[in-house]
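A single protein chain has been omitted; all remaining protein chains appear in their positions.
Chain nomenclature is as follows: A, B and C, assigned in order of appearance, with residue numbering initiated at 1 for each chain independently.
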């Protein structure tokens, strides 16, 4: 931590800050400059709360050097994490994993049809939402436990592990009974109680980036899960909110190589929610792989025009099969690079 | 709903769209233009899901005219809502209500001291957090139920009703036992299950705007609560996330008059979280009142320099008393305007 | 400047960084910590370009303590600047100054009518745009020099000094001939050549904040003007671009008290462009004054419904007179606070 003093800070003010640092059990090292004095803080084992210092007279700014995460940091854990979901391995050294299926589970028939299509296309995991967060209360809210049953039945029928969103702690037991991997949605990225609970349950977790979460907050959210002992976490970039409204969100692909520098956790991309437009999904899926994503999450619906949710961004089974062919080709090409 | 066709859309494509509209039980009215054709949609009782239309060949854009909220809308319910919390009335025709207290409840002594200070200053309600959402898992997470007891005891001691955040559904019963008003935090603004539950419990609710929530989403979140039968909802602007980092968030005061146009619900402002800087709180509190806020939420801590949370944005008891004097003066002056 | 090293940085890497600092003629002070080493940099007279350091092996981050501005900083120049435009003084210790008039000058008659209305309402300066930046080339682009003549004639007729935007360097001479104060528009806030030129011409300057400019960039832009010797600069907050589209821009009123802390320059607010909605202008104008603005810029048009530009945000003459009455009342009340 570095404490920057005002140009006109007095010697007493500087001394008071040094005493406040000492009161935290830390060491203060004044760094006098020509324009102003800064005070370095030594001895902290991690992030320090600056509440008792920030407002002392003469303090201009407090700059944090430590990050609010440590367990997820590559700086402290250089080896890459590989997450195992049944027979599927996600992470460095493994081919990109594709999770596909409808946004929401609508019926047994729809789910089975979707499962057969994504299996035929070559997907590695099946996705589908049983509990749906929707902006307004008058939209379809999901089938609930019945949906979980359809999802698992469909996954078993085609031999794919399944991933689905858990929205609240009370759903955790029932979701764990049906799902091979838990998804934490973007709106719940900072639902810290939920994060702690999934941290305790040792199920693989797919953590989606919040709509307006910085990378630092994203990694700090993952830290909540790891801090409870669960290191089987996959990050998922799904677009952030910006001033641009021509796409549903702004897909931030630079986060892929950056997260791979900062953290040992695998990261995948959801181009369907990021763009919100079917025509943009395949090209952004390919760009995500080239950017280093360890996998993709793709919305596929047997009849997108009749989807109860997010039809506009869902591929058809045929569209998905075509994309998978392109992705295979691309990966072979990249392997040779 | 208005469906805009491509410049080069064919007559058959236009006809197919008209049939898709009819399949929804609605009426399509083509509006041919010189550049392109648009198709107006009539007969809908509210927001229509455009999934089955948006991707039909020849469709350029679907424009929604209806909003994802109705119960909170002033267009349909012109009379202003006044929320009653014990003897305190919040809304049009009532003096601005000030809720004050520490960010988090740290001890019985701290809470009592804070309560006496805010009461002495003239606050109308007491606030304090027992369950705290924090970016990283290594920060103080709140006292929990013990904190609720301290909060209520302090409120009773000085005769002020209390408001505190409920973070998850399982906490709802216990929080209702101690609090006179429930607070839904910014991170939970779209925790729809929680919104529905507080909608069912008939307690007054303070709903904070999400970090990156549009006004439309903010009002749609309130709609969740009203849709369950609870109309005792107060909105709270607390700053949004923008590119600017010199303040903790960007306080969006224009939302006050705008929400008062769009909705019948009262709205208050939290300048402490919005600015994150103690020196900015008083001036923005005053600006909020002039902008038409029905109340304020202000962080006050007996010893901000020792606060476990958000000390940098908390006023001292003396600072709060000074602000309250200014607010009284300002309100008298405004009454004469 | 503070250089933060990686956890695993080697002693040689640290030494190389120290040498790179020395090569810049500065002094390096290592601050060893338990997690990582940081290196303080002493001896710089201002902002240091970190290009030669940021990418050295083992460097995690470079943190700047100095700001890219100095002349505009209150830290170095505590006394508040008062800008004088004819008989009008803008800044601390003077009543708020109101500049009013149409967005664009459309005709001699319109300009005269507007001038009479704003004068009657009690404005202190007259505004009007002769050169108009418009998003698309097919919109009205302004009357040019003819407009300048109408503006000055109207100002002289009612006895108000005039302010108008200069968009390019070649216009500077002609604009200086007619205007008492030059306006730099939001789109030109970082048109550095233009800033330098107005810095040389010693005319009072109204500098509008760029659409996505941080406060630091805003002050650094003003620094360009002061660096050329012109300290007669007024800053103008006019809303920033965020994800919210319910208002034209997001008015960032917190910037007012913050700029007053950081800089000695006066700052005013333009609620017309910030909100884009006539109904929000009066209430936000009042909130701006309470937030500490030294003045306001308000769009007034004799017939807003026929305005060629920004009619939706313009007040009528009657609306303006009513607002001015409220502002006078408010200022008297505030004076007593």
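Basically, a contact is a pair of C-beta atoms (placed from the backbone, for glycine too) under 8 Å apart; a residue touches a chain by one contact, two chains touch by 3 or more.
This structure is a prediction, so every number in the text was calculated from the model and none was measured.
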{"item": "Contact with the hidden chain (one of A:26, A:89 or A:330)", "value": "A:330"}
{"item": "Given C:56, C:89, C:174 or C:321, the one touching the chain that is not displayed", "value": "C:56"}
{"item": "From B:38, B:82, B:158 or B:176, residue that would touch the chain that is not displayed", "value": "B:38"}
{"item": "On subunit A, residues whose C-beta touches the chain left out of the figure", "value": "212, 214-216, 240, 242-247, 250-258, 261, 274-275, 277, 279-280, 283-284, 286-292, 326, 329-330, 332-334, 336-337"}
{"item": "Interface residues of subunit C (partner: the chain not displayed)", "value": "20, 46-47, 49-56, 68-69, 133-141, 167-170, 187-188, 190-194, 196, 211-212, 217, 220-221, 223-224, 227, 241, 278, 304-312"}
{"item": "Footprint left on subunit B by the chain that the document does not show", "value": "2, 4, 6-8, 29, 31-36, 38, 40, 42-46, 60-61, 63, 65-66, 75-76, 212, 241-243, 245"}
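In the analysis below, only the chains that are shown with their structure count from here on.
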{"item": "Fitted rotation between subunit A and its twin subunit B in degrees, CA, nearest 5", "value": "180"}
{"item": "In subunit A, residues with contacts to at least two other chains", "value": "46, 212, 241"}
